[in-house]
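Omission of a single protein chain aside, the complex is shown with its protein chains in their original locations.
Moving on to chain A:
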Amino acid sequence: MTMVPAIGRELSNPPSDGISNLRFSNSSDHLLVSSWDKSVRLYDANADLLRGEFKHGGAVLDCCFHDDSSGFSVCADYKVRRIDFNAGKEDVLGTHDKPVRCVEYSYAAGQVITGSWDKTIKCWDPRGASGMERTQIGTYQQPERVNSLSLVGNRLVVATAGRHVNIYDLRNMSQPEQRRESSLKYQTRCVRCYPNGSGYALSSVEGRVSMEFFDLSEAAQAKKYAFKCHRKSEDGRDIVYPVNAIAFHPIYGTFASGGCDGFVNIWDGNNKKRLYQYSKYPTSIAALSFSRDGGLLAIASSYTFEEGDKPHEPDTIFVRSVNEIEVKPKPKVSRLVCGIVATVVAQRRL
């Protein structure tokens, strides 16, 4: 265990190829990591322990927890799997017609939702008998290849190629509740819902994040905005990096973004402020995840193939403990009050 206080503790036994995603469990500090090396790994982030490794037939493009003893993974071999960590057993929930890009588990609906490059999303019932198609609940056509999914409550946001965004109600999947086009002009990289369920953040390959709201009323839509990030000015030129990952803090609702520039930034979306920037990581940030209480932030520093096949830094996972000051929003008003109090106190001392 090497202690690098500036960027966090590096986990031993990292994947041997690119990290496609990582996620903290909802009930412990276990970390599930999917990788291009065709495997899913389960770490105990606190103990820096590799608790399990599960090999698949193709690059694993996404994974998520079911409960502490099982999870789901989706794979470039078109299969959706459920992994039982304790038994080390996996069963195939079903298959798509193309590689499966992303997976989410809805605790509200008890369903697994997968998005694939076959231009569909599918819902699965993980409790179903492991008979191949018996677990499948439905297939829903998308306008383009699905690149990112996010869930909050009963809302499902699907971001596809061609900058389409479809918003569904899990209780009525027959057609999207809303069909939108991304507010950003370039390819969508990642979409994540706000923990309070009022909207979602969407990032693009062109160093920009847009903040959107589900409510279609004018008042709500007036609040939406987009901001630039993960850019570098060099000789008066802007170098723009893709924003690969967004992760919301479960308690404060602030969020972290990770880009191909190797930086992780913490933002306060409500006050339109950047709260913190962590020091640079060795290579692109491929994925981010806060632990259930927001006390830990897992960072996958792993080359995301933005410049094709080229030599790159080794793939690593960092786990850093998050200081409250880094993620707590600083409302302007309270700061004003603080300021006043401070000046009063200062005056009295004088």
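Everything that follows uses one rule, which is that a residue touches a chain if its C-beta (ideal position, glycine included) is under 8 Å from a C-beta of that chain, and two chains touch if they have at least 3 such contacts; residues count from 1.
Going forward, contacts and distances are computed from a predicted model.
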Practice problem: Consult the UniProt record of the chain that does not appear here and report its protein name from "Vacuolar cation/proton exchanger", "Coatomer subunit zeta", "L-serine ammonia-lyase" or "65-kDa microtubule-associated protein 3". | Solution: "65-kDa microtubule-associated protein 3"
Quiz prompt | Among A:His30, A:His56, A:Arg101 or A:His249, residue touching the chain not depicted | solution = A:Arg101
Self-check item: Full-complex contact with the absent chain, from A:Gly115, A:Pro242, A:Gly258 or A:Gly294
Solution: A:Pro242
Quiz item: Just one of A:Trp117, A:Tyr140 or A:Tyr168 touches the chain that is missing; which is it?
Solution: A:Trp117
Quiz item: Of the residues in chain A, which ones touch the absent chain?
Solution: 18, 20, 36, 59, 61, 76, 98-99, 101, 117, 145, 147, 161-162, 185-187, 189, 205-207, 234, 236-242, 260-261, 304-309
